[in-house]
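Moving on, here comes subunit A:
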Amino acid sequence: MRDLWLISWRNVTRNRKRFLLTLIAIALGVSLTCGMLIVKETTERTFEFHERLYTGGADFWVLSHEHTFPADDIAMIMEDNQVQNSLSVLDKQGFVELEGVTGPALTSVRLSGVSRLDHELLVLELLEGDLSRDGLVLPEDAARLWNKRVGDTVVFRDMGSIEVTAIVGYTPILRSPSDWEEAERRHFRVMLPLATLQDWTNREEQISYLRFQVNPQADKNELLARYEQQLAGSAQYVQPVVIDDRQNNSGMDGLYFTLYTVAIVALFISGFIVFNMIFASVMERRKEFSIMKSLGYTNIHIYRLVLMEVLLLSLLGILIGIPLGVWFGDLFQYMLLGIFEPRLDYILHWQAPSLISMAIGVLFPVAASCIPMYIAGNTPILQAMRNIAGSPTKKTKHLRWIIGLLLLGGLLIGHSISLLFLFVGTVLLYPYLFTMIKKLLAPLYRQTLGYPGEVAVQNMERNLNRNANTSAMLACGIALVLFLGASVQSLPEGYEQEISATFGGDLRVHSESPWEPEAIERIAQFSGVAAVHPYRVAPEVAWQTKDGDMRRFPLISFDPEAGEPFQLFSVRTEDSSAAAWSQPGSILLGEWAYLEWGGRIGDSIHLHTPKGLTAFEVAGIVQTSHHDGYVAFMDVSLFTEQVNWPHAYHLLIDSESNDQLPGIRDQLWQHYGDRLSSITSMQEAVASAQRGFDGINELMQGLLILVICLSSIGIGNTLLMNTIERISEIGTIRATGFTKGQVKLMILGEGSMIGMVGIAVGSLLGLGLIYYISISEMAGSYMFFTIPWANLGLAVCAGIALSLFASWLPASVAVKVNVHEALKYE
Partner candidate 1 sequence: MIKAVQVNKSFRVGEQEMMVLKGLDFSVNKGEFVAIMGPSGSGKSTLLQLLGGLDVPTAGEIQIDSTAINRLNEKERTIFRRRNIGFVFQNYQLLPTMTVEENVAFPLRANGEMLHTSREKANQYLEAVGLAKMGQRFPNVLSGGQQQRVAVARALVNEPKLLLADEPTGNLDRKMAEEILELLSHFHEHNRQTIVMVTHDIFAAGYADRIVLFKDGVIETEVNREDEDYARFVAHFMA
Partner candidate 2 sequence: MSVKHAILSLLYEKPRHGYELKTGFDHLVQKKWAINPGQIYTTLDRLVRDEWVESPGQDDKDRKIYSLTAKGREELVQWLAKPVDRLLIRDEMYFKWLCAAKVGYDHKKQIITQQRELVIKEILYLTRFKKELKQDNQEEMLDLVEGALLHLEADLKWLDLMSSKLKPPASL
């Protein structure tokens, strides 16, 4: 048995260049797949982890529609025997006194007073200091910017001073700006003992919310119902803690889709290279196989022979590819998470993806070698020994384009799988496209390259299938570049449009305590303010998907009577049933929430509102930029009654003109600074989204250069094989008239033709794909038809450059060979 492996090893390494190229192809395919899977897994887990950090392992929390409430009001819950580990928290806005830094926006702080600093539900990563001591706990970002260390004193305006007793690592509950630029838009968050804060703010015995765990054996649903009942009618309500960060991290699904796509394309191209290599190897050895068969080997023996060679290559490929993939995954993960604010720490989850990639690393080369394996085993004995080339039967010839057309028809399905059909269909129909475009390009080649160009065009016929397949790979890569380029280009535009249409004005002001009518009046009088509009948000409303999955999103009020600038959503088509939306019991879902929910308009959805578990009828779907559409809306007139949420903590401001905005801000800070949680402008929202897109855009372009590089390895490989098979002919050509230069031109012509056709078809395919997606349902309203000129230019230039570059090696090989040796070559 061992010597079979030895023989296989010898066979595989017979041809150095081919062995290395095949190995590289497998390794790259495996490493890209591995990297992508790792990134997907790690990203998912990281977000989930941070979600859990945020919730701290609590099962429930009790909140209020008031800013604060007396802790006694929920005594019955706190003393419930099923309740273990409860944490009381009071949140209050304030200002920190810093040397050299002034301005309300920069010094705005949210202080969280907690019942115990070292509470299990807080999950703080202690960097310095001691959590068991009573004092101020700073996140490291704040400590750094404020230049405070453990032991220093911090003064909060109109509140008091306190010693810093601990500095902790990043946790969502203490999320603070990482630089002063960010501090303009975001407040600092710090933690201190509850009693201290209550004392400072004269809110004895008051808290903002309670978090707690229950007995693990207890029936949570039963408890939830009980608590809801106990709190019914009061200002307080209970919510189950739900791990769901979709409202903060949209686009992840799109990202995962991209990652999978890149992995699949990489596998496709690598698989194709492997196929070519093994095919060539098998074809060369047909005589050997027929001899073996005449001596007694059956087809199965030969299958096994080829299989062992492929397995050997796979194992080596995995050996190289997996470590490479892990490294690449780490690099990519680092860059990816850099796009998000804040930059999250992560632990690389490489184990499971590596195992999966190993399996793929074995399976895909084997799959790619199936056809050559079959050919090897079924070598007809006599034909091969006499070197008679067999011709493909008529049947298989037609099979290719028939299947191709069928697959193209799959486009009509309209599901994302039909994209796969489109690509495979294109690859299958490619030879015919290739021949057509070749005919068109022929005169051009004749003009520019002269007779060598003409010969190059003729030579394409010879290995038409192989050349077509290679060109197809490039085309698919380019189509992908264009498609993703367009989506990344149009998405921000779509987003920007969406944000400006549904932001609801120019400024959004969030206060920690409800906006009283007098305050609203006053603000409306600020200079520069054209109009104001308050709205209500019930945060963290838990709901269930049709599958029974627990999610959470905010529930936002809308006012059909509100003025134009204050619309928080838009509708795609004029819905005549708009009147029905204001019916009691009706609710509107943002598009994304609707998709996740899985139901249809008219079905009921169950929400744990502050009023309790209620069923609502989904009356419509809307487009909104709020929480990326992972949100629900309800008519404001129903809010108090149906949701038990009487107060508005949010205020929308429409300014007279954009230059008035800074002035308005100043006035807000001046008059209401001590209660402001945040002021967000529409431009900031747009800018923030834009930052994300820029980051993703760069990543995409990087990934896609990789794909094109992989394609060009494919081209180089094909041309090399074409050239090596023709050494004898090239000798003849040189003996009877072509100079080295002319031979080089000929081969460059062949390579560039593969490239040109690939670029042409790829561009058409990409543009067609963009158009198709823009008019279909799949990407929602975010994707509309745009021609990504930059990407198109990049693809064309990269395609031409890389195919020329890939032709260079085979061209050099072709002219290096001694003419008389080439002539003798069999």
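Selection rule: all candidates are chains of the complex that A comes from, given by their letters.
In the analysis below, a contact is a pair of C-beta atoms (placed from the backbone, for glycine too) under 8 Å apart; a residue touches a chain by one contact, two chains touch by 3 or more; residues count from 1.
In this text the structure is predicted, and so the values were computed from the model without any measurement.
Hey, among 1 or 2, which one's touching subunit A in this complex?
1
Residues of subunit A touching candidate 1 in their complex?
So the residues of subunit A touching candidate 1 come out as 450-451, 454-455, 458-459, 461-462, 728-729, 731-742, 818-820, 823.
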